[in-house]
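Then we have subunit A:
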Amino acid sequence: MNAISTNMVMLLAAILFILGIAGVVVRKNIIFMLLSVEIMLNAAGLAFVAAGARWAQADGQVMFIFILAMAAAEVSVGLALILQVYHQHKSLDIDKLREMNG
Partner candidate 1 sequence: MDNLLWLIPALPLVGAMLLILIGNLLPKTYVAIIGVGSITISAIVVLLTGYSFLSSPPEGGQLTQTLWVWFEVANFKPEITLYLDSLSLVFIFVITFIGALIHIYSAGFMAEDKDYSRFFACMNLFVFSMLILVLADNLLLLYLGWEGVGLCSYLLIGFWHESHANGYAARKAFIITRIGDTAMAIGLFILFYQFGTLSINGILQSAPNLWPVGSAIATATALLLLAGGAGKSAQLPLQTWLPDAMAGPSPVSALIHAATMVTAGVYLIARMHVIFELSPAAQMTVAVIGAATLFIAGFSALTQHDIKRVLAYSTISQIGYMFLALGVGAYSAAIFHFMIHAFFKALLFLAAGAVIEALHHEHSMFRMGGLKDKLPVVFWTFLIGCASLAALPLISSGFYSKDQILWYSWAAEGGDAILWVLALSGAFITAAYTTRMMILTFWGESKTEIGHKPGKLMTIPLVVLAFFALFAGFIELPHNFGHFTLFSDLLHPVLPETRLGESETNEWIFQLVAATVTLGGISLAYYFYYKQPQRLSNLRSSGAFNRIYDFWLSGWGFDKIYDTLIVKPVVYLANINRRDIIDQIYNAITSGTTALYRLLSFTQSGSLRWYVMGLIVGAILILTIQIML
Partner candidate 2 sequence: MILVWLILILMGGGLLAFMLGQWNKSLPRWIALFTLFAGFLGLLSLWIEQYRFTNTWLVNYKTEWIPSFGITFHLAIDGLSLILLTLTFFIGILSILSSWSDIRDRVGFYHFNLLWILAGISGVFMAMDLFLFYFFWEVMLIPMYFLIGIWGSENRVYAAYKFFIFTQASGLLMLLAILGLYFIHGNNTGTFTYNYFELLGTVIPEGTANWLIAGFLIAFIVKLPLIPFHSWLPDAHSEAPTAGSLILAALLLKTGAYGIMRFALPLFPQAAINFAPWLMLLGVLGIIYGAILAYAQTDLKRLVAYTSVSHMGFVVVGIFAFSELALQGVVMQLITHAISTGALFVIAGILKERLHTRDISAMGGFWQQMPKLGVLSMVFTMASLGLPGLGNFIAELLILLGAFRSNLWITIFATAGLVFSAIYSLRIMQKVFFGPKAGSAPISDLNWRELSILTSLTIVIIWLGVYPQPVIHTAKPMVKYIENIFSGDASAVKNNKLLYQMKTAEQPNKKETYVSK
(Lines give C-alpha, C1' and ligand atoms only; values in the text may rest on other atoms or scores of the structure.)
Protein backbone atom coordinates (compact mmCIF):
# COMPACT_ATOMS: atom_id res chain seq x y z
CA MET A 1 0.00 0.00 0.00
CA ASN A 2 1.36 3.32 -0.99
CA ALA A 3 2.11 5.46 1.91
CA ILE A 4 0.16 8.65 1.61
CA SER A 5 1.91 11.43 3.38
CA THR A 6 0.22 12.72 6.47
CA ASN A 7 0.46 16.22 5.16
CA MET A 8 -1.72 15.37 2.23
CA VAL A 9 -4.37 13.87 4.44
CA MET A 10 -4.27 16.93 6.69
CA LEU A 11 -4.65 19.12 3.65
CA LEU A 12 -7.67 17.12 2.60
CA ALA A 13 -9.12 17.43 6.11
CA ALA A 14 -8.56 21.17 6.00
CA ILE A 15 -10.24 21.47 2.61
CA LEU A 16 -13.18 19.43 3.83
CA PHE A 17 -13.41 21.58 6.94
CA ILE A 18 -13.38 24.81 5.00
CA LEU A 19 -16.00 23.41 2.64
CA GLY A 20 -18.10 22.64 5.67
CA ILE A 21 -17.68 26.14 7.05
CA ALA A 22 -18.52 27.64 3.72
CA GLY A 23 -21.61 25.47 3.60
CA VAL A 24 -22.75 26.61 7.00
CA VAL A 25 -22.20 30.22 6.10
CA VAL A 26 -23.73 30.39 2.65
CA ARG A 27 -26.60 27.91 2.80
CA LYS A 28 -30.09 29.17 3.60
CA ASN A 29 -31.66 25.82 4.36
CA ILE A 30 -31.10 24.42 7.83
CA ILE A 31 -30.81 20.84 6.55
CA PHE A 32 -27.95 21.80 4.29
CA MET A 33 -26.33 23.63 7.17
CA LEU A 34 -26.63 20.47 9.23
CA LEU A 35 -25.02 18.51 6.43
CA SER A 36 -22.18 21.00 6.31
CA VAL A 37 -21.66 20.59 10.01
CA GLU A 38 -21.43 16.85 9.43
CA ILE A 39 -18.77 17.43 6.83
CA MET A 40 -16.80 19.52 9.33
CA LEU A 41 -17.10 16.77 11.90
CA ASN A 42 -15.85 14.21 9.48
CA ALA A 43 -12.98 16.44 8.48
CA ALA A 44 -11.96 16.56 12.09
CA GLY A 45 -12.34 12.78 12.29
CA LEU A 46 -10.14 12.34 9.26
CA ALA A 47 -7.49 14.49 10.88
CA PHE A 48 -7.65 12.35 13.99
CA VAL A 49 -7.27 9.11 12.02
CA ALA A 50 -4.35 10.52 10.09
CA ALA A 51 -2.65 11.70 13.22
CA GLY A 52 -3.22 8.31 14.87
CA ALA A 53 -1.63 6.60 11.91
CA ARG A 54 1.29 8.99 11.87
CA TRP A 55 2.28 8.28 15.47
CA ALA A 56 1.00 4.71 15.48
CA GLN A 57 -1.32 5.36 18.36
CA ALA A 58 -4.85 4.04 18.81
CA ASP A 59 -6.05 7.33 20.27
CA GLY A 60 -6.83 8.80 16.91
CA GLN A 61 -9.16 5.96 16.01
CA VAL A 62 -10.76 6.05 19.43
CA MET A 63 -11.47 9.73 18.91
CA PHE A 64 -12.93 9.01 15.48
CA ILE A 65 -15.34 6.48 17.00
CA PHE A 66 -16.33 9.13 19.50
CA ILE A 67 -16.94 11.66 16.78
CA LEU A 68 -18.94 9.16 14.83
CA ALA A 69 -21.17 8.42 17.80
CA MET A 70 -21.53 12.05 18.62
CA ALA A 71 -22.35 12.94 15.05
CA ALA A 72 -25.05 10.30 14.98
CA ALA A 73 -26.56 11.60 18.20
CA GLU A 74 -26.30 15.16 17.02
CA VAL A 75 -27.96 14.45 13.70
CA SER A 76 -30.86 12.68 15.34
CA VAL A 77 -31.45 15.55 17.78
CA GLY A 78 -30.80 18.12 15.09
CA LEU A 79 -33.20 16.55 12.64
CA ALA A 80 -35.87 16.27 15.32
CA LEU A 81 -35.44 19.98 16.10
CA ILE A 82 -35.59 20.84 12.41
CA LEU A 83 -38.79 18.84 12.11
CA GLN A 84 -40.26 20.83 14.98
CA VAL A 85 -39.06 24.10 13.48
CA TYR A 86 -40.71 23.20 10.22
CA HIS A 87 -43.94 22.39 12.02
CA GLN A 88 -43.93 25.70 13.82
CA HIS A 89 -42.79 28.00 11.07
CA LYS A 90 -43.53 26.15 7.84
CA SER A 91 -40.10 27.17 6.66
CA LEU A 92 -36.52 26.10 6.91
CA ASP A 93 -35.04 29.39 5.76
CA ILE A 94 -32.45 30.40 8.35
CA ASP A 95 -32.85 34.08 7.58
CA LYS A 96 -36.50 33.97 8.57
CA LEU A 97 -35.88 32.17 11.86
CA ARG A 98 -34.51 34.93 14.06
CA GLU A 99 -36.82 35.12 17.01
CA MET A 100 -34.19 34.66 19.65
CA ASN A 101 -32.73 38.13 19.52
CA GLY A 102 -31.79 40.10 22.64
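Here is the rule we use: contacts are C-beta pairs under 8 Å (C-beta built on N, C-alpha and C of every residue); 3 or more make two chains touch, one makes a residue touch a chain; residues count from 1.
Selection criteria: all candidates are chains of the complex that A comes from, given by their letters.
Quick caveat, the model's predicted, so the values are computed rather than measured.
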item	value
Interface partner of subunit A in the complex, by touch - 1 or 2	1
Of all residues in subunit A, those that touch candidate 1 in their complex	21, 24-25, 33, 94-95, 97-102
